[in-house]
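Now for chain A:
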Amino acid sequence: MSKLIMNRRGLLKTGAVVGAGMAMPTILTAASHAGYTNAPTGSTVTLGFNVPQTGAYADEGADELRAYMLAVKHLNGGGDGGMMNTFSSKELKGNGILGKEVTYVTGDTQTKSDAARASAQSMIQKDGAVMITGGSSSGVAIAVQGLCQEAGVIFMAGLTHSNDTTGKDKKANGFRHFFNGYMSAAALAPVLAEMYGTDRTAYHLTADYTWGWTQQESIQAATEEKGWQTAANVLTPLTTTDFSSYVAPVLNSGADILVLNHYGGNMINSLTSAVQFGLRDKQVNGKNFEIVVPLYSRLMARGAGENVKGIFGSTNWHWSLQDEGSKAFVQSFGQEYGFPPSQAAHTVYCQTLLYADACERAGTHNPCGVAEALEGFTFSGLGNGDVEYRAEDHQCFKDVLVVKGKENPTSEFDLLEVVQVTPRAQVEYAVDHPMFAGGALGSCNPGS
Partner candidate 1 sequence: MGILEVQNVNKRFGGLQALNNVNLSVEQGSVHALIGPNGAGKSTFLNCLIGKLKPDTGSVMFDGKPVLGKKPHEINQLGVSRVFQTPEIFTDLTVFENVMIPCFAHRDGAFKVNAFARVLRDKEIRQQAEHMLEDMGMKDKMSVHAGSLSRGDKRRLEMAMCLVQEPKLLLLDEPTAGMARADTNNTIDLLKHIGESRNITKVIIEHDMHVVFSLATTISVLAQGAIIAEGLPDEIKGHPKVREAYLGEAEV
Partner candidate 2 sequence: MNLMKDRLLLIIFAAVVLAAPLIFAPTGAAYPDLLQRFAIYGIFAIGFNILFGLTGYLSFGHAAFLGVGSYSAVWMFKLLSMNIVPALLLSIVIAGAFSLLIGYVSLRRSGIYFSILTLALAQMSYNLAYSVLTPLTNGETGLQLRLDDPRVLDAAGDAGSLPSTNFFGLEMKEVFWNPTIFGYDLQFNWGYYVCAILLIASFWISIRIFRSPFGLMLRAVKTNQTRLNYTGINSRPYTLAAFVISGMFAGLAGGLLASMDPLAGAERMQWTVGGEVVLMVVLGGMGTLIGPILGAVFIKYFENIFSKINDGVLHGWFAIMPEWAENAMVLIISPFVGKGWHLTLGALFMLVVIFLPGGLVDGAKRIGRVVTGANRRAAKVGIE
């Protein structure tokens, strides 16, 4: 592939397009009558990167943005090309998407459905974005996915782990690269059974909202299948900051495993409390008490500090993977920013490339064409082994990582170690699985 050398300054300028818009005419938008919303007419194509920049997940959003900018750079032929070199599909040439230079706009979701939709709307209506991507919570992902469906643009979901995103709230214009609660559970349960035995009793603390519930449901089902029992499932309010009163009763409940179905700040605080209460030093039913965190992210691990040591969980991707794709991505991201990428960065980078590749293969930016190209698409070389975007629900199926908090981290980024790469076959499920039932994909909407 061609390696256009471009300095950072030049790239940023081209990537800058609209945004603020002061004294700048707005780009042609909505009803451009090319058969679909925001058909790019000039020499550029605009993508909308909608990530949390304020609020508790701002750091995760910042990492996503870094990866997006890197992806744009690679798509436009800058840098070392990253995973474009290892990607099994060879359509991308480093000349943008379908020959049009890739530009982008950024927005702030604030991790609120409302703000996220407003931000996405402005990208669609004002900036002429033909694809929206990003986010750091399932609520936001589902809300923005619904919007993109109605507006007629493609949505690549970013970080969303709830079963509902590709379950009862799935949409024809939306695709999810990230794994989900069911897959976490399916990957974790065998490892847990192997490590801790099949005669275990689990106590669940669950964040009291949709994601928490689907996560808990999945884990409970998967572990009970392995012979575990469930002592209790206690719902904790989202706004809880001190989990001591939820953690304190665990030790005398007869359970010998604590499952924390929490994410972000909730998970950091509940895990910290659990470790403080000395749960992991105790023996119950003659077995060592253990804690499990089904969904890990590196930022969370960092926030929880030394408390994550030895604690099992699952993650979508980790920079220590040694396949060619992962290595190329870590190298290229590390060169650019000086530290290894997070799973959020990896997910959104992949999604940007996959979108671009689908456009190339479809020969159009038309969301219906792109969706068709993505449906049932199988590929490799982007980490996580052989991957498939299932046509029926637009869920991505790939290997899932079971990880554990590292005992002796060598740097502030080296917090998790991969225990097992659970093969894709083990985490797959039927389209009509009851945990995912109740929605309809609908048909793709190209907008006006």
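FYI, contacts are C-beta pairs under 8 Å (C-beta built on N, C-alpha and C of every residue); 3 or more make two chains touch, one makes a residue touch a chain; residues count from 1.
Keep in mind how these were chosen: all candidates are chains of the complex that A comes from, given by their letters.
These numbers were taken from a predicted model, which means no experiment stands behind them.
Engineer: Among 1 or 2, which chain makes contact with chain A in the assembled complex?
Structural biologist: 2
Engineer: Which residues, counting only chain A, touch candidate 2 once they are in their complex?
Structural biologist: 9, 12-13, 15-31, 53-54, 58, 61-62, 65, 69, 104-108, 112-115, 117-119, 121-122, 125-126, 137-139, 142-143, 146-147, 149-151, 162, 164, 169, 172, 208-211, 235, 237-239, 439-440, 442-443, 445
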